[in-house]
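Step one of this worksheet: look at the structure below.
With one protein chain removed, the remaining protein chains of the complex are shown where they sit.
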Amino acid sequence: MASGTDSGAPVVRPFPFFRAGVRTSPDAGTRPILELKGVSKYFQRDTPTLRGVDLTVQRGEFVFVTGASGAGKSTLLSLIYRKHTVDDGHIFFCGKDIARLTSRSIPFLRRNLGVVFQDFKVISHWTVFENVAVALEILAMPRRLVRARVAEALERVGLSGRGGETTENLSGGEQQRVAVARAIVTEPALILADEPTGNLDSHLAIDILTLFEEINETGTTVLFATHDHSLIAKRDHRLVSIEDGRAVEARRGLSSWPGSGLHALVG
Amino acid sequence: MASGTDSGAPVVRPFPFFRAGVRTSPDAGTRPILELKGVSKYFQRDTPTLRGVDLTVQRGEFVFVTGASGAGKSTLLSLIYRKHTVDDGHIFFCGKDIARLTSRSIPFLRRNLGVVFQDFKVISHWTVFENVAVALEILAMPRRLVRARVAEALERVGLSGRGGETTENLSGGEQQRVAVARAIVTEPALILADEPTGNLDSHLAIDILTLFEEINETGTTVLFATHDHSLIAKRDHRLVSIEDGRAVEARRGLSSWPGSGLHALVG
Amino acid sequence: MDWKSAFTRARRGLREERRLYLVAVSSLSVAFLCLAVALLFMQNLGALGERWGQSNHLSVYLADNASDTDVAQLRVVLEALPEVEQVQSVSSEQARAEFIAQSTMGEELSTLPADVFPASLEIEVASGTPVQRLESLSQRLGSFGSVAEVETYSSFFERLHSLLSAGRGLAMGLALLVSLCVLAVVGNTIRLAVARRTREIEVMKLCGATDSFVRRPFVLEGAFQGSMSAFLALLLLSAAFLVLRERADDMLTALMGMRLLFLSPLAMLGLLFGGALAGAVGSALSLRRYLVV
Partner (left out) sequence: MDWKSAFTRARRGLREERRLYLVAVSSLSVAFLCLAVALLFMQNLGALGERWGQSNHLSVYLADNASDTDVAQLRVVLEALPEVEQVQSVSSEQARAEFIAQSTMGEELSTLPADVFPASLEIEVASGTPVQRLESLSQRLGSFGSVAEVETYSSFFERLHSLLSAGRGLAMGLALLVSLCVLAVVGNTIRLAVARRTREIEVMKLCGATDSFVRRPFVLEGAFQGSMSAFLALLLLSAAFLVLRERADDMLTALMGMRLLFLSPLAMLGLLFGGALAGAVGSALSLRRYLVV
């Protein structure tokens, strides 16, 4: 991550947005990087997971996304990396409507994203190195460069020197950090981190949060989904909460924290 | 969990310890349920994960196990449910040395344990019901009883009425709660919970913690591995921290929290 | 133990992996089809050998000057022998007629005089008579004054026998080879099927399932697959057999001197049960390394 060290100014991404030959709108540079307009997602006909989410994320923002378990945080992120398609509404990424992408263009969208999945999605029988390197191999990066950048990413997540180990044998938190390394190694324009600190102790969680903040300072936009309130409380970033399928701006201050209705369980 | 509601006294477990015909020592009732003596585990020859862990857990205790990422919490628990074997030392469960169990006896050990795995280990293409019911089917419990007990367990983790859904489609937190339901549904003598609240928001985390405490009150022993300090701080249970491969009693009070040495990363 | 639950789980497994098992059964059917065809070959070759190789026949050619009383006496002597089942006397005229009827050049030879063909006694020997016995018999017969020559057809039958036994050996080798292949394919297929369900096995074992609890549904599925495949192969083979019979029966009957036989019920039952057994065993064997959790 050479670009991270030499300046705090927005960087130019090394690979084209979307498919080669497809131009983004001319005012892409000034428009928000991500715009959700009335986004709905119905997994079951009668109970929508998301209903009319409106959310605008500017270039270089750092946004916490929170909400109760099952609120729809992961679903929201999965709509952005086009694992699922919206049932209603539009998602604009750099001014392009993601819902209108052909299936041949989806890979070129995803190359601009770095995703940390909630269930890690690391390949257990690959080594740590291979798990991180795969993101670069997809970009057809030369072998030498891959080695250098993977080593750098592993160092940033505190796993330097462990590239040769089989991922299966790592602890839960170590596997999660491999997933983080894979997401940041390509220097994407937008990072979608789904609960990237769920298996980490509070010190390490703050380390990873700080890592994302450092990357954010180089111009990368970060969406950080978490329900760790102590982590959210420690930082002054924008906070979006998903409640009843809608995105609610919940600018910091846990006193104004919306109840999840799940207290009832405790009795 | 009928037994949980009618009394707080220690309950008699419905299935035999170890294999049929194998008797536990006569003083099993008074001895600690779990005793680790000088337990070591070497995954790599030169860097042991655990080196000489001594730990005694009395019947009916509730113990938090904590430690940095990669400290060896999951390894410790996996030694108890005999996924791995100790390289040195002894683990006594109800007075029987686990290391000496034949492979035919291991299933009978595991039937007395309820394990929540860090990576859930739910079968994604099974329904929620099937995932919980499998633990009872293994005990050859009649179908009708299985249905009743699974429904009860799902209700306790806040998933009542969702038994028919495919587990794959659940959110991360919901899957984790399925794993918790599977661990508690058999009413085991000892519960090993490895990070059972990592994917849950703080309210739900406390709900699940409270659930384990309720079960603990019926006489079940609980080992609760977590690095969520805010959760540990909220309760007054015994706290064991794993540091440099040894178990350290770190009776509450986060001020005395031992440093993990990973701060250096943040720089 | 708890077979009902195993059945339920096996049914669930078959339903969930419907596609997988469909393709597995289709590949296995091919293997079983090969095996069944080899068995069919063996069966028919065996029948052919029985029909052709066992007709222990002697021709005693009479001397031209043999009187009718000599011949009658010879007949009595022959019929008294324990090995001899039937004696039939063929005159010169009959021999000529028979030769002409059998020959493809019949018309050209119709001018042959009857006395070119010697009269003979055609002897049926009890089946199972050892060859040495036939040889000594023919030698003793040769010393009779009224006997010109004794033909045991031994060289002809020896050739036929060696041909048939070569064919049978070939078919047997094929059957053996194919059996091994069936076992390997069954094992492989089930190993692949099991490999997709390692997670299930792991979870069950970690929840305290015994090996036999885990193994049972897989063994049932394997047995089901094996017998289904064998059944399908038999179905295909009998369809092919009926078509072949319809279209080429005359030719084959003419060639072989008998109708084509289908597999015996015993062989069919053996295939079905062998399939089930191979499936069960293959499945149990292929599970072993996944049970170590």
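To keep things simple, chains are lettered A, B and C as they appear, and every chain counts its residues starting from 1.
The rule is simple: a contact is a pair of C-beta atoms (placed from the backbone, for glycine too) under 8 Å apart; a residue touches a chain by one contact, two chains touch by 3 or more.
The shown structure was predicted, so the numbers you read here are calculated from the model rather than taken from an experiment.
Q: Taking the complete complex into account, which shown chains does the hidden chain touch?
A: The undisplayed chain, in the complete complex, is in contact with A, C.
Q: Just name the one of C:Ala126, C:Ala195 or C:Leu269 that touches the chain not displayed here.
A: Residue touching the absent chain, from the options given: C:Ala195.
Q: Based on the whole complex, identify which of A:Asp54, A:Glu137 or A:Asp236 touches the chain you can't see.
A: Answering carefully, the residue with contact to the hidden chain is A:Glu137.
Q: Just checking the interface: what residues of subunit A touch the absent partner chain?
A: 81, 83, 104, 107-111, 113, 115, 117, 121-123, 125-126, 134-135, 137-140, 182
Q: Considering the whole complex, not just the chains shown, which residues of subunit C touch the missing one?
A: 20, 23-24, 26-27, 30-31, 34, 61, 108-109, 111-112, 116-118, 156, 162-163, 166, 181, 184-185, 187-189, 191-193, 195-196, 248, 251
Throughout what follows, only the chains that are shown with their structure count from here on.
Q: What chain pair has the highest count of contacting C-beta pairs?
A: So the pair of chains linked by the most contacts is A-B.
Q: Name the chain whose C-alpha centroid is farthest from the C-alpha centroid of subunit A.
A: With centres defined by C-alpha atoms, farthest from subunit A sits C.
Q: Quick check: how many Å separate the C-alpha centres of subunit A and subunit C?
A: Distance between chain centres: 69 Å.
Q: Averaged over CA atoms, how far is the centre of subunit A from the centre of subunit B? Could you give it in whole Å?
A: 31
Q: Approximately how many whole Å separate the CA-defined centres of subunit B and subunit C?
A: Spacing between the chain centres: roughly 63 Å.
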